[in-house]
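Excluded from the complex is one protein chain; the other protein chains are retained at their positions.
Each chain gets a letter, A and B, in the order it is written, and its residues are counted from 1.
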Amino acid sequence: MALNIWKYASPQTFFPLAGRMIPVFTVLAIVFAVVGLYIGFFVAPTDFQQGEVYRIIFIHVPAAWMSMFIYLVMAFWAGVGLTFNTRLSSMMAHALAPTGALMTFIALWTGSLWGKPTWGTWWVWDARLTSELILLFLYVGYMALAAAIDDVRRADKASAVLALVGVVNVPIIYFSVQWWNTLHQGASVNLTRAPSMAASMLTGMLLMALAFWMYSIAVSLLRVRAIIRERERDAAWLQDSA
Amino acid sequence: MTAGLRQALAAVTWRDLLLAVRLRTDVLTIVFFFAIVVSLFPLGVGADPVLLRALGPGVVWVAALLASMLALGRLFADDFADGTLEQLVLAGEPLPLLALAKVFAHWLATGLPLVLLSPLLGLEFGLDAAGLWVLATSLAIGTPVLSLIGAIGAALTLGVRGGGALTALLVLPLYVPALIFGAGAVVAAGQNMQFGGHLSVLGAMLFAAIALAPWAISAALRIALE
Partner (left out) sequence: MHWGSVSEFFAMGGYGLYVWGSYGVTALVLFMEVVLVRRRARTPTGIAGHTGDYPTGTEK
């Protein structure tokens, strides 16, 4: 018996499935966060160069990773929705965007708070921070376009084209900002020097990255359920289950 | 390329150019917007020649970016309103190529004047002859990139409320690489450094934009007309 994966592309089948998946990912997020924070604050040693302030790394780097990863996933679902005309994929893309933007904001906020004691200023035109700022603008543009179009189907498709254009441009933006940065000023202290990190620091960071990942999945599933409810409110199946 | 397609492309380009000439106040508004924005900067930051020479490349480039973004409003909107765009989509010729022809005409009408004016504005910032030359060259390569990327945003926001500001929000972040390398070339020229590399990268962006942007534009146009 062949499993029909398209079955899960229907909002009707996915709605209860997402409802069952949310608790799983919530628990995973909490477990990873508790263990990650324990290692980050009680096992990982003090950094000999930066002191305790480096402990911001346990949320800064995971948030920065997730902000980029979510953009890719969002563009993927937007592209799937555009190509196969599956409504659920487009809803998934819309559900991911606010979480991605939030991750970008967290990366910027923590980067700024880390930069103040390390570089002496709240903001440095460091390649990473600058790229994150532009990524935030890309997220905002995507959400603004989706919100500005009243016709849902057109909103899905137009924002999908924008997400795909964005995903082609993200590496170009990243490398030009990197290049621009090395030319104009070299930030003397590199925030994330992986090779010299103690093993426990790296473990804590990876666990927190997993926690952020699981959190993003859980909250996006919750949001996609909200979107399904809003869009399918006239459908009989939803009125039965709601 | 068949004769019919060639004819269609020439007709689209010629029609849009003719329209631009007839509605030349539109074009003049954009050109003067460019000139005013650039001229405001010395008033804002002071007339220190050293400071102005350092700021010049970036200011002229950012102003060109804003001006070319402002010009996007007239790229598809009128044709969308009066149904010409729909005819174009139904014409049976490949839409990406027709879109490319429209963007080319749009650039000739609104981008090229910026390029030609830029050396004059560079003088306000005390750029030397080499700097002025590189400024105009970088804008000549860069503004078509801006028009092509901007056309995607213009097509996506057709008939959408909050059109102009929304287009800016969508398009400006995507302009960043062109700005970095365009202004970078002029800065490098001002410091007697090699600027050929910058211009080459800008040229690579232009070719990539010519190859890819028309597909996104035509997809966006089809979505808008559905």
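Everything below uses one rule, namely that a contact is a pair of C-beta atoms (placed from the backbone, for glycine too) under 8 Å apart; a residue touches a chain by one contact, two chains touch by 3 or more.
The shown structure was predicted, so the numbers you read here are calculated from the model rather than taken from an experiment.
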| item | value |
| --- | --- |
| Displayed chains contacting the withheld chain | A |
| Option from A:99, A:131, A:159 or A:176 whose C-beta touches the chain left out | A:99 |
| Which of A:63, A:82 or A:145 contacts the chain that the document leaves out | A:63 |
| Which residue of A:53, A:72 or A:143 touches the chain not shown here | A:53 |
| Missing-chain contacts mapped onto chain A | 6, 9-12, 41-42, 45-46, 51-53, 55-56, 59-60, 63, 84-87, 98-99, 102, 105-106, 109-110, 113-114, 116-117, 150-153, 155, 215, 219, 222-223, 225-227, 229-235, 238, 242 |
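To be clear about the criterion, only the chains that are shown with their structure count from here on.
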| item | value |
| --- | --- |
| Averaged-CA centre spacing for the pair chain B and chain A, given as whole angstrom | 32 |
| Contacting residues of chain A [partner chain B, same complex] | 134, 137-138, 140-141, 144-145, 148-149, 153-154, 157-158, 161-162, 164-166, 168-169, 172-173, 176-177, 179-180, 183 |
| Complex contacts: residues of chain B adjacent to chain A | 149, 152, 156-157, 160-162, 166, 169-170, 172-174, 176-177, 180-181, 184, 205, 212, 216, 219-220, 223-224, 226 |
